[in-house]
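Below you'll find the structure I mean.
Only one protein chain is missing; all other protein chains are in place.
In this document, chain identifiers A and B correspond to the written order of the chains, with residue numbering beginning at 1 in each.
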Amino acid sequence: MFYREAGIFKTSYAADQALFRIPFDRIFVISVVLFAALVIPVIGNEYWLGSILIPTLIMAIATIGLNILLGYCGQLSLGTGAFMAAGAFMGYKIATAFPWMPIWAVVILGGICAAMIGVAFGLPSLRIKGFYLAVTTLAAQFFLLWLFQKVPWFVNYSISGVPTAPPREMFGYLVTGAEASVEARYLFILAFTVILALIAANLVRGRIGRTWMAIRDMDIAAELIGIKPLPTKLSAFAVSSFYCGVAGVLWAFCYINTVEATAFDIFRSFTVLFMVIIGGLGSILGCFLGAFFIFLLPIFLNSAPGWVGLEVPTELISHVEFMVFGALIVFFLIVEPHGLARLWAITKEKLRLWPFPY
Amino acid sequence: MAAVEGLQEDGHADAAQAPARDAGEIVLKLDNIELGFGGVKAINNVSFEVRKGEIRAIIGPNGAGKSSMLNCINGFYKPQKGSISFNGKTMSAMDPHFAASNGIARTFQNIALFRGMSTLDNLMTGRVLKMRRGFLWQALHWGPAQREEIKHRAFVETIIDFLEIQSIRRTPVGRLPYGLQKRVELGRALAMEPSILLLDEPMAGMNVEEKQDMSRFILDVNEEFGTTIVLIEHDMGVVMDISDRVVVLDYGRKIADGTPDEVRRNQDVIDAYLGVPHED
Partner (left out) sequence: MLEFWFFIEVVLNGMFAGTMYALIALGFVLIFKASGVFNFAQGFMVLFAALCFVGFLEMGLPMIVAFVLAGAIMVAWAFAVERFVLRYLVNQEPIILFMATIGIAFFLEGFGELLWGADVHPLDIGIPDGAWFVGPDGVMMVQQFDVSAAIIAGGLVAVLALFFTYTRIGRALRAVADDHQAALSVGIPLNQIWIIVWAVAGLVALVAGIIWGSRLGVQFSLSILALKALPVLILGGFTSVPGAIVGGLIIGVGEKVAEIYLGPYIGGGIEEWFAYVVAMLFLLYRPQGLFGDKIIERV
């Protein structure tokens, strides 16, 4: 009833191509962002901000990255963790080598380094497709993590091999490292998340996004209408790895506060993949839904037995968690490959007619 | 069956019109093309040329090498021998990107649309080569990038109007019925503003009304935009009706080339379609 399309007429192509074509959507998204920026830091406690929202938002950035590659360009990567690690380690090198550099620039440069590495590992995508490509991205996963662990230069020859993230300020507030307040870190990450999500949404609805989707849907036809496969795929790898790299820097600098390779192992890659699948292939909104879902599910599983008065050993729950994840992946692939985002869209369809059945 | 009927039916109205139109200059010329896969020769020493503004048909039984011929023209296959002259340039094989950026567009025998994208987005991919704004503008989707987007959207809308597909603008093409998908595919090719349009069996699997619509679109494109058309089609009635000149292939060889009337009377063509008793 209140959410409707009828009666909203576009008089220009500009209006028709706007990011949110229905005013209600626009207002809704803007208010969510404002709420996240203004209200949540005030009402959120240490646990909610530091242990849930911060990691979820960072993972959402990585998920957007993988979704660009997989959901939009159709190239499967199992090396997401490695590209995040690349961002984290290069960000650390840059931050320590140029202590004067503003932290936002460090994050972006870390992402750019990851993008370059991603392009290098994306090169085989010209000749190979599908799961063949997935296997070669495993090469990135195992090789890069090995490299970061074995070469002490990456950690500035730190004795422990696990250096702490350097504290950096923005607008006079400490935003990275263990001493930074959780609100400052949260807002810093939120800013990146919103801007990067906006950029991703813009990219996928423009020329570049269309070339990605063309390659995804039918690479041969795309080539014959003049889309060059290699630059297109590599641009997807670059953008995707950039997002993963940024997520990696933020993960190391603002969440775990240390720079270590084990934080980015192959299970990190799988987690991101699951977020993409459950959130919805080819949807930016889905990235957020997927990230929240995957992050909150274990917390739910851990506390749910307690609510009904059951004592379940945590070890058992972690096994069940694996099973639930596995089953959910299969379930979503079978029932709704477009994931939670599609369910959300269906809800909106219903809402459009509500309270009438049709 | 349609093939046989088309051949036997004697020329009517179009017989008079045919010779009047072969005055255009040669825009595309294929010389002694040979293409093989392993041991199989798909195309064996075939030459023909396409003149500006004409509708040129390629016909022949299944497996005669027709689609392979189109694939050579827009660079998907590289012939082993022979040369292709286009836009005053002679080369041993076409490059897909060169072909596309110089105005060769095509449709496919089995629909090759981008199934996950809407009709509008499919058509907009046809404009990709004409869009120039770089990555950063795209990321902002503002200013020049937005103006460019709108300019091309306006052009694509004229094609949507032309093909009468306004109502399916935002429908994902995977959900459209077959006939409409074929139309969208034609639209995507037209969005490239082609100088030569290659159509690979545009009417396969269509009913009579859909065929009529498609024939009308093809003739309109040819007349209104002056687009040269190279067409593969099995429906002889349609081919003989709308094309100016016809090439006939059989087992990878060219067995006839000429106006529909000439081809219809050609003994080799009749043999290829109806079969000849073998005496060996």
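As a convention for this text, a contact is a pair of C-beta atoms (placed from the backbone, for glycine too) under 8 Å apart; a residue touches a chain by one contact, two chains touch by 3 or more.
The structure displayed is predicted, hence computed values, not measured ones.
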item: Residue among A:Met116, A:Ile256, A:Leu328 or A:Leu351 touching the omitted chain; value: A:Leu328
item: Hidden-chain contact residue, picked from the options A:Leu49, A:Ala221, A:Leu234 or A:Cys287; value: A:Ala221
item: Hidden partner chain, touching residue among A:Val32, A:Ala105, A:Val151 or A:Ala178; value: A:Val151
item: Hidden-chain contact residue, picked from the options A:Ile8, A:Ile30 or A:Ile128; value: A:Ile128
item: Contact with the hidden chain (one of A:Ala18, A:Ala139 or A:Leu174); value: A:Ala139
item: Interface with the undisplayed chain - residues on chain A; value: 74, 76, 121, 123-124, 127-128, 130-132, 134-136, 138-139, 141-143, 146, 149-151, 220-221, 224, 266, 270, 273, 277, 315-316, 319-330, 333-334, 337
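The rule is simple: only the chains that are shown with their structure count from here on.
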item: Inter-chain centre distance, chain A versus chain B - centres from mean C-alpha coordinates, in Å; value: 43
item: Of all residues in chain B, those that touch chain A in their complex; value: 74-76, 96-97, 99-101, 105-106, 108, 112-117, 121, 124-126, 128-129, 131, 133, 135, 138-141, 145-146, 149-150, 153-154, 157, 188-189, 192
item: Sites on chain A touched by chain B in the complex; value: 12-14, 16-17, 19, 199, 202-203, 205-208, 210-211, 213-214, 216-218, 220-228, 235, 282
